[in-house]
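The following block contains the structure, expressed as structure tokens.
Apart from one protein chain that is not included, each protein chain of the complex appears where it belongs.
So, chain A:
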Amino acid sequence: MKKIAVFLLCAVLIFTFAGCSNSSNTQSQKEDKKVKVGFIYVGPIGDGGYTYAHDQGRLYLEKELGVETIYKESVKEDKAEVEKVVEDMIDQGATIIFGTSFGFQEGLLSSAKKHPDIKFLHCSGYETAENMGQYFGKIEQMRYLTGIVAGLKTKTNKIGYVAAFPIPEVIRGINAFTLGVKSVNKDATVKVVWTNTWYDPAKEKDAAIALIDDKCDVITQHQDTAGPQQAAESRGVFSIGYNSDMSKTAPKANMTSAVWNWGPYYVKTVKEIMDGTWKSGKYWGGIEDGVVDIAPLTQVAPENAKEAVEKAKEDIKSGKLVIFKGPIKDQTGALKVEDGKTMTDDEVWNMDYFIEGVEGSIPKK
């Protein structure tokens, strides 16, 4: 008798579904011809960091261009999952799709081949196609600036860096930050721990606490949430945020943050696509485009930092200061970039070694 009950239950559910789906047909016809832009996020929009920054960009895009946007949070960095989300978004009328995490690359690329009429834009990867472009910003410029703040603040001369994955994007940021630290404090070292996750507040926090226990008195991060900031706050040390201004999460610890400002880029790109002038390629904007910035220094930041940061910022803007310019030595002391030489974009993109002053290792490939 139980089986009959289950059967009836199923029947009831099926009929309810069937009944409702008839009445819902009229609804879908209401969808008009507005351009629809889909955003695929790796974390929730409330992460207070990376995804939040992208979502602010999405809202800005909606406001500026009046296009319709849809988004999906917490999508796994898994090819099948990304392809599925893309299909769902196209099914819902999206013609432009932004994927905001490195691990979405494969799924986006294979979807791009399948849907030549849809435009794909992938953040922080390297693969392109006729209808798939790459975009990212020179956040390392801001890492350098925040490095100055950290270098001036540290007393123990040990700075902790909570890092996600050992991929070039993250390595580049660590190196730039270290160069910033070194520019004001030759004795300080930057200690790196890997979490192997973009989004895991608890794990990020634990990693920061381990660094603090190891006598680091300034914590920074390449993670999506403010977990490491909270760790610094609770242990009474100082911190530098990433992605969004994290000063509110850790008012007693946070000194500044390297932040993303995606809005203008999203508006520019979607506009180009709508006008038909868009071409696939790799966008890599810096401070001059406003896509990256440094959050205002808080009261806990060292006094002399503001001046130093402002000056360096101006120099970066004017091109006087180039972050990856020789001499640059790696951890073993071997000279990687000769004095006076500047690394090419490609070299910067594929950086796979730590520079002198970084403590930690990159897992072998």
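What we mean here is this: a residue touches a chain if its C-beta (ideal position, glycine included) is under 8 Å from a C-beta of that chain, and two chains touch if they have at least 3 such contacts; residues count from 1.
Definition applied: contacts and distances are computed from a predicted model.
Note on the omitted subunit: UniProt lists it as "Nucleoside ABC transporter membrane protein", one of the names in "Nucleoside ABC transporter membrane protein", "Trehalose transport system permease protein SugB", "NADH-quinone oxidoreductase subunit I" or "Cytochrome c oxidase subunit 1". Check A:Ile167, A:Ala210, A:Met274 or A:Val300 against the missing chain and you find that the one touching it is A:Ile167.
Listed residues A:Tyr50, A:Phe102 or A:Tyr161: the one in touch with the omitted chain is A:Phe102.
Although one chain is not displayed, its contacts with chain A can still be listed: residues 1-10, 12-14, 17, 20-21, 23-24, 27-28, 38, 44-46, 70-74, 76, 78-81, 84, 87-89, 91-92, 102-103, 106, 126, 165-168, 171, 196, 350, 352, 362-363, 365.
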